[in-house]
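Apart from one protein chain that is not included, each protein chain of the complex appears where it belongs.
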């Protein structure tokens, strides 16, 4: 059966609401399911479990923290990635810090879901961010699923996790469909990457929608006899460094494609780990958004600012040629 | 004459208020100068130039953006580093984005100053952050001066810059004094690092108060015949990659000490650049806060979480021994 | 400002939006728009009360505001189409239309953000000796954003010449205002000591009159005023709704809402002949504008990061 990425998120929410009475959803327009992620859930679970909020992101994010302290497992849907900037304090300085600051007296099991992260056609500068590296940097568990099965499995794990977890569902991945037997859908542990395609010449690290670009590039290059391994860490933080090390030990060449800005982004971390720990045959490369990137509205400009398949192929050639 | 770091900031503000009528200050308790940074300025310049704000960080940050759009040069003092989390949207999604999004119709010359960033004895989890890597990642110009002269010169440049600039004045550096001739105080350009100490064996990259730790470690190691070059980039973003490359070309060994968390922090960026561009004789090392760090209150625990001189010395030995 | 001028503005906005929706359908505008249809009287009435040195900020639903403030419709169409001749050189799009030469400090895609920006701009202008008044538009949904409420406080404390214009169209996307705003909209402004009034947002003349007295207050140093303009959004929250099946308003409610049409209300104040003249004039203007926009160049992708920094040497 075909499972779409969006439906996978919807199913994960429905399943967790059904099995665990402490789970509840809150967010803007989730009753009407404007983003489709919560379609049918209000009708199924009612207003106590699917809570439409006013436009008060800061208060409802802390509200979720309070509800978590009182024993519930809130899941917040954010309509726009930059709303996470608006609640940065509430996630990073409140939810994340409660456990240590209270000497372990409490847990804050809140999940923050952003369906449609990254560039969305036409949404322009203030709605096109992909701030997963920011949350990884501060140490909030951060997940960017690439496939419908992973979207299901990682969202379930995020909800069951006892710490705050941010789940980015890239808009570039929302259209992806998997051919899956629904009975095989299962939780996917946080912090464990996967080999999306096995290969021997170069390890390409990619997250979310960019996994599909990496796979396409690998297809393209296989006709040239170049064998690409695509490593999808799935979780940005904690990062599966062992899985990555294993792949790179085989290929000894590394390219990272990353939809965050270059400076101190996810790709920077992978390259830093490589510099510290890996033996490479050529300097690694990163394909990222440019520094300070603000996505311009005009589509061709928006695309020009995003990391793309062409740059990836160029980078792969570069690491194959050097040394 | 002795110039303290705090007095240098105060002097920079006073000088810029005096020379440029479009400069004004706003923030909490800046009239009474609770942090001492604005001491005497209200008396000198009056309530139109030194504006005490209510506790409304989000609104007064956007207020400054609006004032900048109307032709002024606001300087905001934030009492606590985590207040930058509270206004993350206003800096990153508003002030930073206006120029590109309007097609260059406007500039947003706002300066955000945080006196006492990083750990301050006893202030604990929610007041001890050092989020300079976050602003570098999003591409907001970010400065962390190490010395009084630099504090003066970089703050002046930040105020004169036509883009938003965040200036972190680490609490660990506020006590530093320089022996300077006041007439030599001058603007220091953003984006240009300096060699804080010349050496030949290992390049240690350090920012802010950690420059002084690096210098102390260099002193300590010089007695063992180890020659350390301390490179202080001064600006986290844009980063002086050329200056760094020059230093590393000489030493071929690299250690970074960084008061941010490890994953995707400033040190990660330096190591990523090293992986891409530098020829090193040993894998580089980073000495950082641990991932997800929340500073515990008890002083010994707080200290244990911060990157320190001992770890730096260990890392230096490691890069000297390897390969 | 004659009745005919006000009619021209509401009619211009209406027809601009209808054409823009067509351009979304035909694919000339990427990503869609938030149509202003039904709310035209507010933009028209407020902007008619402003003078040349005044400034405005706008919202995600902002075409009406900038048109009423006098932007060239060709440059607004071009912006929506991502062209180099657009107001923002194609870099902003529907939610960021700005024209600093007209005091339009930009639409803002973050609900509740612009109120404090407008307050700062008005304060700064006054401090520089200018006689500027700012008008800042926002919806009923924004009334729940803390940052906007904080702005009310700053404006009231410092007697800033700013007019807070709340367009209460009954919904924030699908959320009815009664389920989202506890207490009352005007009471929130009044609690900060700001005079707050509820006015009929379907009638351009009433909006103009209320704004005129608010501008008078502001110019004479009496500080901010809050205007709640009751209105109704005739079309979708956003054109994506034309494809999605969101059910949150009954057809009866929508018909009732549409029955008080600002274009008709103002049109009825003109003779049939005058009205037809204006309509023709507007159509000609928009024909030309659309033509110019459609014919204008796309920006060069190599300049995708132009204007990112005031000083371009930053980038590596």
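Each chain gets a letter, A, B and C, in the order it is written, and its residues are counted from 1.
Just so we're on the same page, a residue touches a chain if its C-beta (ideal position, glycine included) is under 8 Å from a C-beta of that chain, and two chains touch if they have at least 3 such contacts.
No experiment lies behind these values; they were computed from the predicted model shown.
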Contact set of the excluded chain (shown chains only): A, B, C
Selected residue (touches chain absent from view) among C:65, C:188 or C:238: C:188
Contact with the hidden chain (one of A:72, A:180 or A:318): A:72
Options C:54, C:99 or C:150, residue touching the unrepresented chain: C:150
Touching residue (missing chain; options B:94, B:126 or B:311): B:126
Positions on chain C contacted by the hidden chain, ascending: 144-150, 152-153, 156-157, 179-184, 187-188, 190-194
Interface residues of chain A (partner: the chain not displayed): 22, 24, 48, 53-54, 56, 58-72, 74, 89-90, 93-94, 98-107, 109, 139, 141, 161-163, 191, 238-239, 241
Absent-chain interface as seen on chain B, which is shown: 28-29, 31-34, 36, 52, 54-59, 82, 86, 120-127, 290-294, 296-305
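Criterion: only the chains that are shown with their structure count from here on.
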Closest chain to the centre of mass proxy, which here is the mean CA position: A
Longest centre-to-centre distance from chain A, chain (CA-based): C
Rounded Å distance between chain A and chain B, as computed from the means of their C-alpha atoms: 30
Chain A and chain C, separation of their C-alpha mean positions in angstrom: 35
Whole-Å gap separating chain B and chain C, where each centre is the average of the chain's CA atoms: 40
Sequence positions of chain A contacting 2 or more other chains: 82, 86, 124-126, 291-294, 296-297
Per-residue multi-chain contacts in chain C, two or more chains: 88, 90-92, 96, 108, 110, 146, 305, 308-309, 314-316
